[in-house]
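Can you keep this structure in mind? I'll have questions shortly.
One protein chain omitted, others in place.
In this document, chain identifiers A, B and C correspond to the written order of the chains, with residue numbering beginning at 1 in each.
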């Protein structure tokens, strides 16, 4: 099944302006976040990590979108599953593990927030919170600030499909629409909000249907196709940078794991659903594509996996042994000091 | 210009199932709320009423919609300009004047709320507040309650176009869409939110464009054509009652007066705009139509005007002389007594 | 009497009231098939069906607002806010609408609505799954705010809240859910809203508290007993409007008052309790009034070391009690 070196299918990435090296990096990043994710579940089940939030099934959407942005100037307002987005903007496996272990050195919050609550000024990732969708107006504000300051950055904000029902989505999207601000609204639709399925969250066919009400384009795409996500997000970024305003993208994804390590999805998910969805695993799909077009082979694959495993081993070892904050650090950073 | 008794134009109302008497009642109600409104401005300018909120330019939308409902079972969540809606559901000129004068007998709030904050259990008008759009989820709740109790009432909720930007609009509409609840979302788009024009409030062509994001129909109509409003609202009510779910209606209206008696619209409205819009005055249009189809003539018109004037004179006189609440009444009705 | 957990008590209250009155229904995020993220609504979906145990879209302002509409109609919704931290998007509906519906309509309309929300720290929830948000709502006439600390009170108060003609915010301490067990009558009973409760009688110092910290105070009192001091412990139970008489009576009882709560000190309920005492029985105090509360930081961090620093515990409470007793 396509592990020959000769290309059976169309080379899509060159057409999109992506080099072989770039798509291999995308592949590496997808694998990295998948493997980090898997590791955190193991650490959780063995009692070492109290809490895990997972991105499995959404890697293509996250990595594809992040690669379409300019990581030297654009701003991110990610949500809690977006390990794949922040990795592209510079966070390392070590950073993510420090975050999971809530260590003093965690660059996101110094151990103050739960895993997955990303932030880092040096990466232009605005600190996020737990109440969903509050980041949407923030992204609009970052875009507005850029306009006022004569900058040409784009702001990328992501959220789940359930979260698109919060008032803040509506208010933020509308504000951006009225002022034609350079914001990409990126909905990772994994069809569940904890236990509540899509059909009980919304009645529209696609979250992208909401864009017309804000006067900008809305597009629904296959979020398991990393190149498709890259393409559409790149177009949105280009439009935004040219002053043509926001775009709403719905990336149709899967949620392979329970909502979090505290959740048991067997109580509400039809049996076999995940297994069925795994047939479209975004990483397998991309592996297949890369092999078909001759960019990846068994050897290269092993090499990347080896690198990924080493990264994660080292990150885990480092983070596990890194110190916690001092108790009194609890009292710091309430106001400017 | 059409004051002959012979019909020059198509009889629209009979086609809609409205009798001549019904349209005359509609006409009378439109005139009544217009004239009450005019009177309150005079009372304001002469120092007798501290505050006025106006419905001038929106009468056709309000009366047309309200006539399409079943006033013996449907529920209303109106907004502060909806004198025309509540009049149809049973409020009298006296009630409205008692409200304006903030008298103890005011059936809406016993003098506690500003004018235009309607409410009355016996009319099934849920008490409204000042923060805009909060009534939208309430309407959804009233509809849900009806479904749970096996009732077939429809809930009608109205709001301005600016107010459709509040999160509560989004959350309420989405909830109703998911559960296919019998709610009519009625946006009276008068193109201004105080001083802020439509173009700075929203970027969509019509507020009705928002409906698709909630999975139900959205329709934009000429809110100055009372029969058109009746027709479309009736269809929405029929659909709702049949279990086919909500409808969003945008009625394009005019705001002939400043936002309120505290506002001076000359600072932000282009000169001549109102004069231009008055050429499409909904009451003149309807008068014209009724005369053309031979339902109204000079004599009848005078008679109705006379009745309206008398109603308002009596209501004003009564309300002006009605007592205020006792000071200590301030302490009543915080909790069940 | 049967011994059950705090969360079972809450579950029972809902089940029994739903069985008694068809107007009672539950709505919230994940309350249906999943039975709630804490399992507070477990079994209700199966027993009463989807229509009365409703999974809502992820939108708290709608949850509150829809419940208000249904309550105004005459139903008795119990809305679950998944974590008290997430009540913030619903503040406008709660404060501007539910609380003022009766007043603004001159008594014509009312809102017999319960909003349940798990609050408090000590569960590795970090900044946004641990907050004590109750103080924010204890200045809003028209609302009632309840925060039980035992299974008995939780069940009895929740039944009262459901039957109440006005909106009740019902705060459930997450740490109490499975940690606290206690006796609950096998027959129907209620606990009245608005009444504090003496959970321990004593002569030397008075501790006024609620929620999880009540249990810390009770434990600390045992230890203090060995030092020769007896503590009188008042559980506020209802945080708004406060039971002024019981507070004054408890303060008078010993003349030495320690107020304890997990919430931040400044602006917490303790201020109002102190205000009542300072106005009503200042001359009967034998020591300055003391407050032991959470530090004035936004919430407890996720990291365990920091969480322990933030949270009160029986030791910290004991120290404050011993100090006051020795004054």
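In this text, a residue touches a chain if its C-beta (ideal position, glycine included) is under 8 Å from a C-beta of that chain, and two chains touch if they have at least 3 such contacts.
Note that the structure is a prediction, hence the values are computed from the model and not measured.
Enquirer: Would you mind listing the shown chains in contact with the chain that isn't displayed?
Expert: When the entire complex is considered, the left-out chain reaches A, B, C.
Enquirer: Which of these, C:67, C:81, C:250 or C:289, touches the one chain of the complex that we don't see?
Expert: Candidates C:67, C:81, C:250 or C:289; residue touching the omitted chain: C:289.
Enquirer: In the full complex, which of A:174, A:220 or A:247 touches the chain missing from this view?
Expert: A:174
Enquirer: Using the touch definition from the top, which of A:142, A:211 or A:319 touches the missing chain?
Expert: Touches the omitted chain: A:142.
Enquirer: For the chain left out of this view, which of C:42, C:96, C:219 or C:313 touches it?
Expert: C:96
Enquirer: One chain isn't shown here. Among C:17, C:85, C:108 or C:235, which residue touches it?
Expert: In the complete complex, the chain left out is touched by residue C:85.
Enquirer: Given the full complex, what residues of chain C touch the hidden partner chain?
Expert: Spelled out for chain C, the touching residues are 61, 85, 88-89, 91-92, 95-96, 99-100, 103-104, 127-128, 135-136, 138-142, 240-242, 263-264, 266-268, 270-280, 282-283, 285, 288-291, 296-299.
Enquirer: Tell me which stretches of chain B touch the chain missing from the display.
Expert: 50-51, 102-103, 109, 111-114, 117, 129-132, 162-163, 165-168, 193-196, 200-202, 262-263, 267-268, 324-331, 334
Enquirer: Quickly run down the residues of chain A that touch the omitted chain.
Expert: Chain A touches the missing chain through residues 75, 77, 106-113, 117, 119-121, 126-127, 129, 131, 134, 136-149, 155, 167-168, 170-172, 174-175, 178, 332-337.
Quick note on the criterion: only the chains that are shown with their structure count from here on.
Enquirer: Looking at contacts between chains, which pair has the highest count of C-beta pairs?
Expert: Here the largest contact count links B-C.
Enquirer: Compute the centre of every chain as the mean of its C-alpha atoms, then state which one is farthest from the centre of chain A.
Expert: B
Enquirer: How many angstrom between the C-alpha centroids of chain C and chain B?
Expert: Distance between chain centres, rounded to whole Å: 42 Å.
Enquirer: Between chain A and chain B, what distance separates the C-alpha centroids? Give it in angstrom.
Expert: 46
Enquirer: Which residue numbers or ranges of chain C touch two or more of the other chains?
Expert: As it turns out, chain C has residues touching two or more other chains at 57, 59, 61-62, 89.
Enquirer: Two or more other chains in contact with one residue: find those residues in chain A.
Expert: Residues 165-168, 200-202.
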